[in-house]
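Structure in structure tokens, see below.
Every protein chain except one is present and positioned as in the full complex.
== chain A ==
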Amino acid sequence: MESEQLFHRGYYRNSYNSITSASSDEELLDGAGVIMDFQTSEDDNLLDGDASVGTHYTMTNGGSINSSTHLLDLLDEPIPGVGTYDDFHTIDWVREKCKDRERHRRINSKKKESAWEMTKSLYDAWSGWLVVTLTGLASGALAGLIDIAADWMTDLKEGICLSALWYNHEQCCWGSNETTFEERDKCPQWKTWAELIIGQAEGPGSYIMNYIMYIFWALSFAFLAVSLVKVFAPYACGSGIPEIKTILSGFIIRGYLGKWTLMIKTITLVLAVASGLSLGKEGPLVHVACCCGNIFSYLFPKYSTNEAKKREVLSAASAAGVSVAFGAPIGGVLFSLEEVSYYFPLKTLWRSFFAALVAAFVLRSINPFGNSRLVLFYVEYHTPWYLFELFPFILLGVFGGLWGAFFIRANIAWCRRRKSTKFGKYPVLEVIIVAAITAVIAFPNPYTRLNTSELIKELFTDCGPLESSSLCDYRNDMNASKIVDDIPDRPAGIGVYSAIWQLCLALIFKIIMTVFTFGIKVPSGLFIPSMAIGAIAGRIVGIAVEQLAYYHHDWFIFKEWCGVGTDCITPGLYAMVGAAACLGGVTRMTVSLVVIVFELTGGLEYIVPLMAAVMTSKWVGDAFGREGIYEAHIRLNGYPFLDAKEEFTHTTLAADVMRPRRSDPPLAVLTQDNMTVDDIENMINETSYNGFPVIMSKESQRLVGFALRRDLTIAIESARKKQEGIVGSSRVCFAQHTPSLPAESPRPLKLRSILDMSPFTVTDHTPMEIVVDIFRKLGLRQCLVTHNGIVLGIITKKNILEHLEQLKQHIEPLAPPWYYNKKRYPPSYGPDGKPRPRFNNVQLNPIAEEREQMEEEVHLLNSTVL
């Protein structure tokens, strides 16, 4: 036994080293505040629980990590549920990574034993790639489904294809020879609703009929979407990216990536897009892909049992999501890296790359847009741009930044209102009203009636001679016989001027509606509306600059490049730059955004204009508030997200942040061998802390380890059920050797297996700068504060977030989810001290106790029938 333990201890030392070497150099350097001190000679003392440990208090980190993983071996039969997390709790990355190393080692050491073990280890090694392949396949297929169905349903608002009901407008007229140059999208097979119902295609009667049908379909799609969300999967609403960011940083929201969420999000996303609301499908697609990743990770024990490993799959899945959303595989990988991921090692980078590749491949083979490309808006022009155009590009960047800042402020204010006032009680009504207003205003204006991505496509395209839209109604001199690609700048015709008016109205409409739409309870993404706003503004600026250059081609800035009869301004390029700038202003992404936009449009020549605009918009936006829309929503919801991008510049010490404060009651601690089961249960019931430090004894106060509340309750429950002779007065023993007890006393309960013997500790004089860095980079959940080896207090992630919030002197702190969850979960022991039944984390109460909660439940039927 002893030799085996030693052997394992040696192993774990290696494992610890490899953990640190796996993390980046920077982490190692910054983590230097915690003294990691290997003193092997002390190990045995530590394990034996000898009092001499305390004399060397810096030991707790270095020395005991070796023994912490050790506990997994001591455990003959692991208690089910220990090491898992409650809903709305934060995971401990360090612990999860240790667990994975340990598992890996176990499989490796068994590998040589038999062919079966060998196969198992191979399966284990490959499971990472398998799971991302499956994720890529599934998200590509789902994206194809969403694209096709959304196109069809969007066109269903206008009319229907009589010859084949499943075709959208364009597919319906696919083989038709009756289309004319002027009326490109008309063909006899496609019937508008007016034609079908009142039998006339033209005139005010048919216009009104079409108007009514448009509103009717928009409303019914929106209503279906919101009621499906409400009945089956409330977590399917919204964009999902703020939550995914939080989940990837180590938060647990059970059911957020589940199968019902996946199904409902996929189905309702189509409905929401088709209802013509000012929203996009890109953000929700990331959520859909992450759901696929989560579901597939259940097939592989390596990922299903380890929360940290699962998050690596989710990082890859989010890359696949963006890859199919925009048809931008590289952009997806960079998006995952820049925006959503928290922990992104190189291995995950490659897996993300592969997942994005697979997903893009599947989507391409489904070919949803019928143009053999991944995206709807592919630009085909390659006209050069000139240096003086940087000025309007930067102007567009400024506009994008201003829009971003305005949008974030306004949307957050509106969402806060929804969150905190009574108005939030009527989600179905809200969706219906927003959809109605959108439909009523959108129909008369041809640019808002269009599907938003169609609109962007039209704004991005250049006016060749083949275009028939009013945006391209320039005055032509017909006798010029030039080749298609090289059309000189022309004076604008009446069509262009009227189009500009309509675009201005569309711009105002989109700006207002997007503020109110983002955050309603249907799946709603932000990328497409933001891009549309930018594209409209960009196109207007582009046409203005073009006309300026045409009429004033002798100005010194235009003289060099824009002579008479040259093609020097491309309004479509301005639309592209504007779209990137607005998206940059809202999300504050830079690198990934530029890559996404140029992959999206295929315009490789335009990287510099895009970079200039995106950078400007980020600067301008940052001047008004440093956080992007996703961080703002994270803060609004009070998720425990420790942003790695922010810097901590204050001079506070760990002692200023730690709990308990001076006025508080002393820290709730357990002693290692002289508490009874009843004592511990009382402590659990009386306090709401998520973990308790274990000390040697009340007299010495020296730290032994840390026990989590959840693990304690589960372990005690299972011991009461399974082990003989465990009663309320049994001693609980965290030490290795049970103390000698009087003969008649009941059997002691050994809980060493659930004790984390390597809690991170800092001294009370550690600067918070270092503590925050440790939390960010190692992904800790809590950290103990010691002084001379005596436990003084504890710092949790929540404390740090509160501290940051305090330092920022921000507006009223919103109640975080865990606050409510405290109330929701009753103590796991009933009043009679008997454990309540537990079913996979859903704790069942007798109906009588649930009564009051049921009453506050919004009545499903009342609100859906309206």
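Keep this in mind: a residue touches a chain if its C-beta (ideal position, glycine included) is under 8 Å from a C-beta of that chain, and two chains touch if they have at least 3 such contacts; residues count from 1.
Going forward, contacts and distances are computed from a predicted model.
Asker: Report the protein name recorded by UniProt for the chain absent from the figure; options are "TMEM9 domain family member B", "Response regulatory domain-containing protein", "Zinc finger protein 207, b" or "Chromatin accessibility complex protein 1".
Answerer: From the choices "TMEM9 domain family member B", "Response regulatory domain-containing protein", "Zinc finger protein 207, b" or "Chromatin accessibility complex protein 1", the unshown chain carries the UniProt name "TMEM9 domain family member B".
Asker: Consider the whole complex, including the chain that is not shown, and state which of A:Ala138, A:Val340, A:Leu471 or A:Ile680 touches that chain.
Answerer: A:Ala138
Asker: Looking beyond the chains shown, say which of A:Val132, A:Leu228 or A:Cys582 touches the absent one.
Answerer: Counting the whole complex, the residue in contact with the absent chain is A:Leu228.
Asker: In the complete assembly, which of A:Ile160, A:Leu349, A:Val362 or A:Ile408 touches the absent chain?
Answerer: Spelled out, the listed residue whose C-beta touches the missing chain is A:Val362.
Asker: So which of A:Gly519, A:Gly691 or A:Pro748 would be touching the chain we can't see?
Answerer: Of all options in A:Gly519, A:Gly691 or A:Pro748, contact with the hidden chain holds for A:Gly519.
Asker: Pick out which of A:Gly128, A:Gly238 or A:Gly585 touches the chain that's been left out of the picture.
Answerer: Hidden-chain contact among the options goes to A:Gly238.
Asker: Need a quick check: the contact residues on chain A for the chain that isn't drawn.
Answerer: 134, 137-138, 140-142, 144-145, 148-149, 152, 164-167, 171, 174-177, 179-182, 184, 224, 227-228, 230-235, 237-238, 243, 253-255, 259-260, 263-264, 267, 270-271, 292, 295-296, 298-299, 362, 365-367, 370-372, 415, 418-420, 424-425, 427, 464-466, 468, 478, 481, 483-484, 519, 521, 636-639, 721, 815-817, 820-821, 824, 834-835, 837-840, 842, 844, 846-848, 850-851, 853-861, 864
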